[in-house]
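Note that one protein chain is taken out, while the other chains of the complex remain in position.
Going by the order they are written in, the chains are A, B and C; count residues from 1 in each one.
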Amino acid sequence: MIELQGVWKTFSVGPVKVPALSDVSFRVTRGEFVVLTGPSGAGKTTLLRLLYREDVPSEGEISVLGQELNSARRREVAALRRSIGIVFQDSKLLPGRTVYENIAFVLRVTGTQRSEITARVFDALRAVGLSARAQAYPAQLSQGEAQRAALARAIVRRPTLLLADEPTGNIDDAMAAEIHDVIKDIWVSGTTVLFATHQARLATLLKRRTLVLEGGRLVKDQG
Amino acid sequence: MIELQGVWKTFSVGPVKVPALSDVSFRVTRGEFVVLTGPSGAGKTTLLRLLYREDVPSEGEISVLGQELNSARRREVAALRRSIGIVFQDSKLLPGRTVYENIAFVLRVTGTQRSEITARVFDALRAVGLSARAQAYPAQLSQGEAQRAALARAIVRRPTLLLADEPTGNIDDAMAAEIHDVIKDIWVSGTTVLFATHQARLATLLKRRTLVLEGGRLVKDQG
Amino acid sequence: MLGFLIAEALRDLRRAGRVALSAMLLITLALAALGAFWTLTSNLGDAVAKWRDRVRVIVYLKSEPDPASVPALLARVQAVPGVASATYVGRTQALASLKRVLGKDATVVDHLGANPLSASIEIAPAASASASPEAARAMLARLAEFPEAEEVAGSADWVERLSEWQRLLAFVGLGIGGVLALAAILTVTTATTLVLHARRQETEIMRLVGAPEFVIRLPLLLQGMLQGLVGAVVAVGLLVGAWRLGAPHFEPLIELTLGLPQLTFMPPVQLAALVVTGTLLGGLGGWLARAGR
Partner (left out) sequence: MLGFLIAEALRDLRRAGRVALSAMLLITLALAALGAFWTLTSNLGDAVAKWRDRVRVIVYLKSEPDPASVPALLARVQAVPGVASATYVGRTQALASLKRVLGKDATVVDHLGANPLSASIEIAPAASASASPEAARAMLARLAEFPEAEEVAGSADWVERLSEWQRLLAFVGLGIGGVLALAAILTVTTATTLVLHARRQETEIMRLVGAPEFVIRLPLLLQGMLQGLVGAVVAVGLLVGAWRLGAPHFEPLIELTLGLPQLTFMPPVQLAALVVTGTLLGGLGGWLARAGR
């Protein structure tokens, strides 16, 4: 499902080299629920970006859903991404569209039948408890609501793989527990989940396999 | 210092009325450290926006630092804001400028002597533990680093009042504890602090006066 | 799907608002100026052609030839390269036309004892002779060599003058064309950058969720084409309107100054070409958007 072999990622900021990932290797098999944790700046977001090929490793091999990423062509990358649901840490909601339109947009541009769209969008909104705010624009949402809308957008296509980057970072504990339930439901229905969070406590709470990054190194893989 | 009298704030989203704040009244005196907490969507950000007059209440009176906000003219609002440091929930760092430039920008546009700027910016960066990333652009920061940069920008002018909206939302617990220490230091040096967070646990941890919002109502004021 | 893509294109236009309007108006201006220049050039070309037709070279003959030998003489003159047609003007005819020319002073003719004028041959030069001063000089030299010719009036001057006029026209055309091309390129570039900027976030999300390439690009293309189309249609409307209003007012003036009895407007085919040009121009801008990143 996911396989990393000796992955390094180094950023250059002027003359300074920032090592964001150092020699990371691991495998995730179909149907797993993996928590990726580590302090701020550990490299969690960087790792996820490599998995959906928004960036390429400085060194090492990555394959996702059987697709070798280093050699992937544009068309293959697009096909891969259609099977992945992503919750971005910075939500990336389109400010000019309502919550409903933001989620429908993803279905539209990937070719979903028009007749199905409304039902699927509202299923996703119900799952994250946001149906009442469907007509609100992103600027009219609290940050927690925005994160839930972003989660709804990620799951609306029932992806094979869900990459969630801090989906509960701005949410109070009660709400976060609900979101964890939503993600667990998706996992139960067969989606592989990679859940990134800086809240080490959460990893314990979820009682799942946990990968711990620290300063770009994979220091622990347990569960 | 801060005084709210029967403040209501209602948003209209199409035909729907969203009551974000309902009949909120409280006072904060000079030198206090107040934690504002409540679940996602409770109205914390809305309340802070009213305090720096980015929005006006639908009903009720607010005065901050002796300035009556409903009747304030543009010039008075600008003067008021120069005495307030704000950490925005969405950081609002300028993407085209480095961390250093982002913080220096605030000093520049409010008329600080050129010779003082470098020293003050680095003081602030040191306080939040980010001196090493001074030359990085916001896109090159992890979200936690971005939040610390935003905090540095808020404190660089040594404000009379600090309004912090989830300054530790994306930061791991160890780093968060450090940030709390930074904010406490600023408070000790005489700045009044209003600290908004959805982490109820944090309110307990900080052992300060706590205001609890729920669905726009002030349900608890203790400490 | 196409319905969605067109809706997206329209949404972009609405969002870009005043700037989209500016781009459309600039396309309108560029095309309207292009059309106006086109009309102007073709009418000036007509005027030049007409002046060229009026140019005459006169060969004065040493003596009035025998009427029977005139056709043979005309045939020999017509054989000279560069001569389009030749007309014989007898001495009596010459006096009559002098009288017409003199007008008020025509009385002098009535006081003449004998007819002092020579017979002549009036020659209309062919286009080949007007094409260059060298060709014209060659023709004049050949005519002067005729044994019957006393003198040849008409010089290379008129050709010089015509070719100067044409140079002027070509220069003005080049200048206006260059400026318009620049303006059009700028318009397209500006519009492109704006469209791109307005769609930046949409494009990012589309790429991140794996939308096919044509879905990402088509709204940009359609929107550009729409802007171009609207601009071009408005430009054609302006041109037709200006023509309807202006032509009846200007025709007498143009006849007076340029001697052109009637102005011609662009044929429908050219108007259609203008619309197609505008649409393609806009579409190009939209398509380029990706490269412009």
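Rule of thumb we're sticking to: a contact is a pair of C-beta atoms (placed from the backbone, for glycine too) under 8 Å apart; a residue touches a chain by one contact, two chains touch by 3 or more.
Please read these numbers as outputs of a predicted model, since none were measured by experiment.
> What are the shown chains that the left-out chain touches?
Per the touch rule above, the missing chain touches B, C.
> For the chain that's not shown, point to the residue among B:Val7, B:Val28, B:Leu80 or B:Val121 touching it.
Hidden-chain contact among the options goes to B:Leu80.
> Thinking of the whole complex, not just what is shown, which of B:Ser25, B:Thr110 or B:Thr204 touches the missing chain?
B:Thr110
> Considering the complete complex, identify which of B:Lys17, B:Arg30 or B:Lys92 is in touch with the unshown chain.
Per the contact definition at the top, the residue touching the missing chain is B:Lys92.
> Could you please point out the chain C residues that touch the chain left off the display?
Interface with the chain not displayed, on the chain C side: 18-19, 22-23, 25-26, 29, 33, 60, 98, 104-105, 107-114, 116-117, 151, 153, 161, 164-165, 167-168, 179, 182-183, 186, 189-190, 193-194, 197, 253, 256-257, 292.
> Which chain B residues touch the hidden chain?
52, 54, 74-75, 77-84, 86, 88, 92, 94-96, 105-106, 108-111, 157
Going forward, only the chains that are shown with their structure count from here on.
> From the centre of chain C, which other chain's Cα mean sits the farthest off?
Greatest centre separation from chain C goes to chain B.
> Where is the C-beta contact count highest, in terms of which two chains?
A-B
> I'd like to verify one number: the distance from the centre of chain A to the centre of chain B, where each centre is the average of its C-alpha atoms, in whole angstrom.
29
> Where the centres are mean C-alpha positions, what is the separation of chain A from chain C, in Å?
About 63 Å, centre to centre.
> Mind checking the centre-to-centre distance between chain B and chain C? Centres are C-alpha means, answer in whole Å.
A distance of 69 Å separates the two centres.
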